[in-house]
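Working notes for the structure below.
Shown here: the complex without one of its protein chains, the others still in place.
Read from first to last, the chains carry the letters A and B; within each, the first residue is number 1.
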Amino acid sequence: MAKIDKDATFVGDSRISAKRIPNVSPSYSEYPGKNEAFWPDFLLKEWMVAAVCLVGFLVLTVSHDPPLTARANPNDSSFTPYPDWYFLFLYQLLKYPWVAGKYVLLGILGVPGVAFTAMILAPWLDAGKERRAFRRPIATGLMFIALFCIFFLTWEADHHHTAQLAAKGPAAAAPAPADPNFKADGMWAAQTSCISCHGGNMEGGPAAPNLQKVGTNQKPEDIQKIITEGKGGMPPGMFKGSDEDLKKLVDYLASLK
Amino acid sequence: MSKKEISRRTFLNYALMGTGGFLAAGMITPMVRMAIDPILKPKASGSEVAVGSVDDFGPEPKKVDFKINVVDGWHKAESTNVAWVRKLEDGSILALSPICKHLGCTVNFNDPSGKPNEYFCPCHEGRYAINGEVILNTPPTASLDMYKVTVKEGKVFLGEKEKNPRGGVKG
Partner (left out) sequence: MMQKMYDWVDERLNITPMWRDLADHEVPEHVNPAHHFSAFVYCFGGLTFFITVIQILSGMFLSMYYVPDIMNAYESVKYLQTEVAFGVIVRGMHHWGASLVIVMMFLHTLRVFFTGSYKKPRELNWVVGMLIFFVMLGLGFTGYLLPWDQTAYFATVVGVQIAESVPIIGPYLKYLLTGGDIFGALTLARFFAIHVFFLPAALLGLLAAHFIMIRVQGVSGPL
């Protein structure tokens, strides 16, 4: 048990001393040199920096809407996966043959594992007293190499991805997002078998694409061919009407741009 | 009595540890068992789905989509599976799953970014020959999985996925 001063008095039956400590800030002369009190002197400066950053951040959020691609469709085989940018360097690393195939463990556990373990153990790997970066060239050098690799891999991944999208053509690069304000023609409303997959306003669904702008990249004869013969998951012969109606529907779809 | 007596304080410490262990285990056990349930659940077996008649398929791989019933937790849904089906030289049917054996992306036959007559994975440029054989020195380590194929009355039925026995080839 802690020693208790017999003469001390307490607030009621509590362990709080009845003697109040005055709540006053020390005089500025008590801080040596240009040292500052945390509150309010230094905190004000930190908050001013934070305010500048917040303004920049809010400008970014207002000017750039957060991206939202189409609803996830597990059966879409044409979609090229792309992780968030800060995982790109790891993703790119796995493309190289010396960390893939039978060396894949090296890529998944070896290289990143060694790098991350080295980071965690940095205080013991670099245990000298010297703190200045240029006086401990090994630690600084390794960090610069790691930084270079991260930047290079991220750049490479982005470069590869852009090239792949270009090879696929514009249609795959930017799947048309569904327009909630789009109103389909009355003719579409009659095509119940189409609606069951492509949606009441042609917005598309998990197994069928959005048709709101289908005329942009499909010619009328192609559209007719898809309707009669099917494509991908779409079975042939879904359209049950007369040839004349089919022609009308194709013309309508081709006019959507 | 044993020679080495434990003091009252040590005994109480042990008792405290035991009680604490019981409290922790009593709280955590049901939660952990619930969390790891997916590992311990028996796998559901799939059914066979018809994808067309034998004559529909030639030597050139053809992409077919077929519907399977999927139970995903509380969602029971029809999901579309994809297979690339071709007729082999001996007349039997080979149905490959387009899931890349590297990191699970979807491969494509005759992809514009890849090489002709090969499956190509856009993620890490994995390549497979026409029967799913992995091309050596590309990222994947195994050949594309195949669906179990049964032919009944001229119709092709696809079942569960199984390992492709074909080894890697030089590309």
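General observations
Criterion: contacts are C-beta pairs under 8 Å (C-beta built on N, C-alpha and C of every residue); 3 or more make two chains touch, one makes a residue touch a chain.
Worth saying up front: this structure is predicted, and the values here are computed from it rather than measured.
Interface residues of subunit B facing the missing partner chain: 35-36, 38-39, 41, 43-44, 70, 72-75, 79, 102-105, 123.
Residues of subunit A that touch the chain left out of the display are 11, 14, 16-17, 20-23, 25-26, 31, 33-42, 45-46, 49-50, 53-54, 57-58, 60-62, 64-74, 76, 79-87, 90-91, 94, 104-105, 108-109, 116, 119-120, 122-124, 126-133, 136, 139-140, 143, 147, 175, 180.
Going forward, only the chains that are shown with their structure count from here on.
Mean C-alpha positions place subunit A and subunit B at a centre distance of 26 Å.
Across the interface of their complex, subunit A is touched by residues 63, 65, 79-82, 98, 102-103, 105-108, 112-113, 122-125, 136-141 of subunit B.
On subunit A, the positions that touch subunit B within their shared complex are 74-81, 94-95, 97, 100-102, 104, 164, 167-168, 207, 232-233.
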